[in-house]
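Here the complex is missing a single protein chain, while all its other protein chains stay put.
Should a chain be cited, it is by its letter among A, B, C, D and E, assigned in written order, with residues numbered from 1 in that chain.
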Amino acid sequence: MSSAIYVVNPNSSLRVTQGIDLALSPLRMPGGPRFVSDWLPSGPPGVQSQQDVDGVAMLLVQHCLALPDDCAAVVIACFSDPGLYAVREAMQPRGVPVLGISECAMLTALSMGQRVGVIAILETSIARHMRNYGAMGISSRIAGEAAIGLGVTELADQERTLSRMVEVGQRLVREQGANVLVMGCAGMASYRDALAEASGVPVVEPTQAAAAMALGRARLGW
Amino acid sequence: MSSAIYVVNPNSSLRVTQGIDLALSPLRMPGGPRFVSDWLPSGPPGVQSQQDVDGVAMLLVQHCLALPDDCAAVVIACFSDPGLYAVREAMQPRGVPVLGISECAMLTALSMGQRVGVIAILETSIARHMRNYGAMGISSRIAGEAAIGLGVTELADQERTLSRMVEVGQRLVREQGANVLVMGCAGMASYRDALAEASGVPVVEPTQAAAAMALGRARLGW
Amino acid sequence: MSSAIYVVNPNSSLRVTQGIDLALSPLRMPGGPRFVSDWLPSGPPGVQSQQDVDGVAMLLVQHCLALPDDCAAVVIACFSDPGLYAVREAMQPRGVPVLGISECAMLTALSMGQRVGVIAILETSIARHMRNYGAMGISSRIAGEAAIGLGVTELADQERTLSRMVEVGQRLVREQGANVLVMGCAGMASYRDALAEASGVPVVEPTQAAAAMALGRARLGW
Amino acid sequence: MSSAIYVVNPNSSLRVTQGIDLALSPLRMPGGPRFVSDWLPSGPPGVQSQQDVDGVAMLLVQHCLALPDDCAAVVIACFSDPGLYAVREAMQPRGVPVLGISECAMLTALSMGQRVGVIAILETSIARHMRNYGAMGISSRIAGEAAIGLGVTELADQERTLSRMVEVGQRLVREQGANVLVMGCAGMASYRDALAEASGVPVVEPTQAAAAMALGRARLGW
Amino acid sequence: MSSAIYVVNPNSSLRVTQGIDLALSPLRMPGGPRFVSDWLPSGPPGVQSQQDVDGVAMLLVQHCLALPDDCAAVVIACFSDPGLYAVREAMQPRGVPVLGISECAMLTALSMGQRVGVIAILETSIARHMRNYGAMGISSRIAGEAAIGLGVTELADQERTLSRMVEVGQRLVREQGANVLVMGCAGMASYRDALAEASGVPVVEPTQAAAAMALGRARLGW
Partner (left out) sequence: MSSAIYVVNPNSSLRVTQGIDLALSPLRMPGGPRFVSDWLPSGPPGVQSQQDVDGVAMLLVQHCLALPDDCAAVVIACFSDPGLYAVREAMQPRGVPVLGISECAMLTALSMGQRVGVIAILETSIARHMRNYGAMGISSRIAGEAAIGLGVTELADQERTLSRMVEVGQRLVREQGANVLVMGCAGMASYRDALAEASGVPVVEPTQAAAAMALGRARLGW
């Protein structure tokens, strides 16, 4: 039975899960592990508040503990990396590596530019993300983070979402010296190329960054 | 009705809750707020693993949301500061400040010595604590952290517990240059004086440090 | 004889000392320690230059050494924390804790927001404050510091002072991402609420932050 | 024509190149890019001194500029990341990502443990590596780095090499608190499992870490 | 034979070498070492790209190894400090100290202001410089770096060059809080005074900063 990498979206949004699935296609290879776009039916419509983040942590643990034996790696597909360390701890006895898209996106960005700019969805998430960057010990590499400030419903308007991302991304580059950008949200891979073109700097899509690192971990058996 | 500060032990251990209650006595003043030693009957016997930490976060949110109107401040009495930001977010509409004993202990230690040594209970908690120090942006002030390595049952042996704390504390001072020590656990205030005497440096008891800061926040109405 | 906490304003300004005394009222409790607003009659009208700071250090030492036996804690009420370590050293034999309002304000702010903005009075003080934040090892948590740029006489104009503080505070929040503000001066507690309201983020008044921590230290006997 | 990832060993050692080739096998998938173990015939027998590092930089640039059109990514397989930024700059017009094994190994390690210990070959390389970690802004995550102190010829003695690596790795874990280890050299993947078992912490093999990230970059077209 | 300090411009530009020679005059003393303005005839017209930087490293090593016996110290006069560590390593057997103008300029600036602003020539150099500041461990002291964005030919227009430097320098002071400026290029000492006057903060000319430190090292025999 070929091994599989489970990319778990901790919210119950179909749109986001589909966006994630789309993001994974380039990493699907004959002879490689399957990439399964998974999600939490019992999760919130979106993971936005700190209570959303902490609320899904143990749901993710239980969900991942129930993953089939073909599970070779887990990616938690939310930019707040909810429950990352709890799931990692829970899967350790099975030897399954667990990666978070925020952690992997930031690490990947560090190899693509010297000063990282992050485009968040909501202003209220920025302090939480900053705590994560501090915990990672990479604060000195952060040029800045700014939010597009759109709610879940507004995000359905793709044109508006992209134009806000471009606006915020360009400001991070021009005013704060970012030379690489990270999309601070899952499920938006479809905007990556346009954003990179408009901002003139490389752009990291977090789910892809994490899935790629998970692919390596799965193949290497670390 | 006089206001009250709720010091919530997220585990269900009576011993720890009693230790916390004892630690609060010096802060009880006739004209001051009441200090209520609270705990989670539904919590785990001890908060040790990352799953314990994430598992109590939302229990703490629900517990704190149900606290009576006299609640002037909340202290989360576990050195992993479980659910700190979620509870803080949940209590914000009520204007109730929420403090974590790890956060407050480290901040207090920064005003008592230049290099902070932390005495943990379990080796496995150290990486989690280090992430917290990083999120706080104070990693450069940490001399080191080491564990006494005793399980819940062994902690009942007070003599052994103290002697291990002294041993670890002295090593942090002598070998890693700590000039202030933090007890990385709640409910052990009774060991503070002996530990300070034996190590020759000031010692921060986290629940007392947080309760003191909570007292100020409650009185000032911030 | 009940114990007392001496809050020492190192300048000779009556206005500032009165502002400090006002700031302490919420911390006065029937069964708690007395808070004594103290000042240096021989100090400069204001502590503004580096020479003012260094010039009052030993005056503070001598003043504090002469404090009565009921002294349970000392707060140095100037945002440059003049002589903090010398007074701490001098009072150590008596076991009296000594706190600085800058140190305590910054530490308290770290528990109220992720990125700290500081409102200074004079541009020339900012580099000195930055050195203090560096010595504290918290530079990565500083969003920025800016000055209202008013001289001693202009500070008497309360309306103008507040409006300048609001202006500078709002800019720190909007342009530099501060989500907590610190008032970089003693004796201005009366502006705190208006500033917090106008800036939309919590505001730390340094003398109150330090007096609250001193209260804890005094009660706990650390 | 299927795309290929060129893993370039900047020295002329066949042993090292073979070790690298072996390390890549797990990442070879029927439908994935080819992994080509490449090397610099004109390079030094080993890259050990700073002059070796700077001496191969432009050789690597010229070598990589001559890589065939199927080149989808380049990995520079020396733990000093020689010429990394020059090669990156040179390949940018072709849109070919260039990764260094030191950079990628450290980034990968940051997702596997909180404090990173690095096992170097030569004492004289440590300062250079430390400059790289500083340039990466991750110094606060480094537990320590120590050298096994074996010369090129001694490295041929596999038993001795492994036992020295285990010795040094165990000391980094026990005495400096490392909870993940990085092998600070290319071509030693065969020791990884034994080292991980003996040290009790995860071990990052740098060439594999970089090749895995290169695989992702190549497939994603970033 | 009196000793000499060789200040080596790694590019072949006569204009830059003359600018460097002019910068050295104040350090020439009857009884002191000679200052020799040296350059690489085989170097590029200007060191601008990363390939320029890496391309001159070994040329510098060979050039310096051939310096006469009176060589008491070497200064590498390019703000990217090309080959600094390789030349240092190569000259160590002769006991000749080797200094880089970027390193020395930044170190000197740290003693002249709390927050350093750097004026670069080209935007593309900034990330490279930032890596150097990180390797030096001084990132927290950097207020910002900005480029005047003039090409080699445009730099011949002195009036325009100065006015761009003033413009960029004033912005670093006003908007990013720099209280000392560093000229991020060799051969421009003639602009120093005007720039200092216009920006209102001290300005460090890197070649002079390095030559001064080299003078000390040469005299002290370290």
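Everything that follows uses one rule, which is that a residue touches a chain if its C-beta (ideal position, glycine included) is under 8 Å from a C-beta of that chain, and two chains touch if they have at least 3 such contacts.
Remember, it's a predicted structure, so these values are computed and weren't measured experimentally.
Q: Under the definition given at the start, what are the shown partners of the omitted chain?
A: Result: the unshown chain touches B, C, D, E.
Q: Please pick, from C:Val53, C:Leu122 or C:Ala196, the residue that touches the omitted chain in the full complex.
A: Considering the complete complex, C:Val53 is the one touching the chain left out.
Q: Quick one: which of E:Cys104, E:Val118 or E:Ile148 touches the chain that's been left out?
A: The single option touching the absent chain is E:Cys104.
Q: Using the document's definition of touch, tell me which of E:Ala90, E:Ile148, E:Leu195 or E:Met213 contacts the absent chain.
A: Counting the whole complex, the residue in contact with the absent chain is E:Met213.
Q: Determine and list the chain B residues touching the chain excluded from the picture.
A: Contacting residues on chain B, toward the hidden partner: 113-115, 140, 177, 179.
Q: Pick out the residues on chain E that sit against the missing chain.
A: 26-27, 29-32, 99-100, 103-104, 107-108, 110-112, 136-141, 202, 204-205, 208-209, 211-213, 215-217, 219-222
Q: May I ask you to list the residues on chain D that touch the chain which is not drawn?
A: Against the missing chain, chain D presents residues 126-127, 130-131, 134, 139-140, 144-145.
The rule is simple: only the chains that are shown with their structure count from here on.
Q: Determine which of the two chain pairs, A-D or B-D, is joined by the larger number of C-beta pairs in contact.
A: Answer by contact count: A-D.
Q: Which integer distance in Å separates the CA centroid of chain D from that of chain E?
A: 32
Q: So the centre of each chain is just the mean of its C-alpha atoms; given that, what is the distance between chain C and chain D in Å?
A: Using C-alpha averages as centres, the distance is 51 Å.
Q: Return the residues of chain A touching two or more other chains; collapse runs of consecutive numbers into ranges.
A: In chain A, residues 131, 134, 136-137, 139-140 touch at least two other chains, as defined above.
Q: Sort out which chains touch which and give me every pair.
A: Contacting pairs: A-B, A-C, A-D, A-E, B-C, B-D, C-E, D-E.
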